[in-house]
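Right, I'll just put the structure down here and ask away after.
The block that comes next holds chain A.
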Amino acid sequence: MVIVEFLIKLSQGFGIGALALATGLLFGGIGRKIMARIQRRYGPPFTQNFMDLFKLLSKGSVSHGWAFDLGLVAGFAPMLAALMFLPIGPFTLLPSDSSLIMIVYLMMMAYLGMAMGVLASGNPNSAIGMSRALMLMVGYEVPFAAVIFSVYLFSKTGYLTQIVTQQAGGFMNWNIVKMPLGFLATEIALQGMLGEKPFDQAIAPAEIASGPMVELGGKYLGFGMIQHSVGLFLETGIVVDLFLGGAPNFWIFIAKQFVLYFIVILVDAILPRLRIHEATSFFWKLPLFLGILQAVIVIIQGGVLNV
Partner candidate 1 sequence: MELNPLKESNDYKYYELFIGPNHPGIEGNFSYVLKMKGHSVEEVTPDPGLLHRGFEKLMERRLWTQNLALIPRICVPEPDINEVAYCLGVEHMMGIEVPKRAQYIRVIVLELARMASFLFGMSGLGGTTGHYTSVQWLIGDRDYILDLFEWLTGARVYHIYQYPGGVKNDLPDGWLDKLSDFLDYLEKRLPEYDKFIFQNPIIQKRTVGLGYIPAEDAIENGLTGPNLRASGVMYDIRKAQPYLVYNEVDFEIPKTGDGDAFSRVLQRRLELSESIKILRQCIKQIPQGPHRTKVPNPFQFRVPKGSYYSKVESSRGEFGYYIVSDGDVKPYRVYVRGPSYSIGLYYATKALVGMRIEDVPVWIHTTDMCPPDFDR
Partner candidate 2 sequence: MADILDEIKSMDLKASWLGDWEFEVLTPRDRLASILSYLKSKGFKAFMGLSCVDWIEEGNFELVYILQSYDLALEAIVKTKIPRQRPVIESMGTIWKLCEVYEREMHEFFGIEFTGNPNLKPFFLENWLDIPPLRKDFDTLAFSEELFEFKEDETHGIESPKRIE
């Protein structure tokens, strides 16, 4: 019985992974199209990212050793693993473990793995890119943490599934209405998490020739693309679950995710990139202030849980 159950979960997990990947790629494609239209051009087809991924996986590539390979796999597997704990619409594969902080830390493992892979290539460009990515992470994770903690205090639970159920019953129950400042901070942090401008210092092609991806080609770049796409799905999905009340079905979930991504794309289109220290200290100013203010408001409203 356990085996059957395991197999069912396994196939469901594959399904979720494929779905997230497809959605992420599609979002990427639509994002490119929207970007093209803002830039007054026609733009690539929606399906361009799929074709790119397929091509990358079928193209030859170079490896700098097994740490390089292991890093790339370690950069993509935990991202997929984190996905299994995310409530997608009404469905969660492993609802009993959907702890928010755990998901955040699993995502960090993906970064750790990716960092190991690209740094094993021994290119200083990727080292600079990685150092920038990590510095930026110190920036955006801190306000995001403040928001997570205020959601914890507000919902009195750490399960994403329960946070979603608590928001059931219409727009007025959504956390975005109850914690608008926190949402704002999250939206800014999301821009950093997705690495879109003005926070794309890590790849900055003109400065460090696409940074961490310098030595990646073929399937390695493909794995990076999968990681990015799944990460896009995961990160927007977390924000939807936290603030936009989850969704009754998959399509509405995707629609809500897309709204978030759309805002990100618009900001991406009109802003250039900041310097790295400016970006980091930016996160420590306005978004952190908003996040902490939100937490203080929640605490004042009586959210302290006396133990």
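Here is the rule we go by: contacts are C-beta pairs under 8 Å (C-beta built on N, C-alpha and C of every residue); 3 or more make two chains touch, one makes a residue touch a chain; residues count from 1.
Behind the choice of candidates: all candidates are chains of the complex that A comes from, given by their letters.
Keep in mind that what you see is a predicted model, and the values were worked out from it rather than measured.
Which member of 1 or 2 touches chain A in this complex comes down to candidate 1. Listed in rising order, the residues of chain A touching candidate 1 in the complex are 35, 38-41, 124-125, 128, 131, 197-198, 200-201, 204-210, 269-276, 278.
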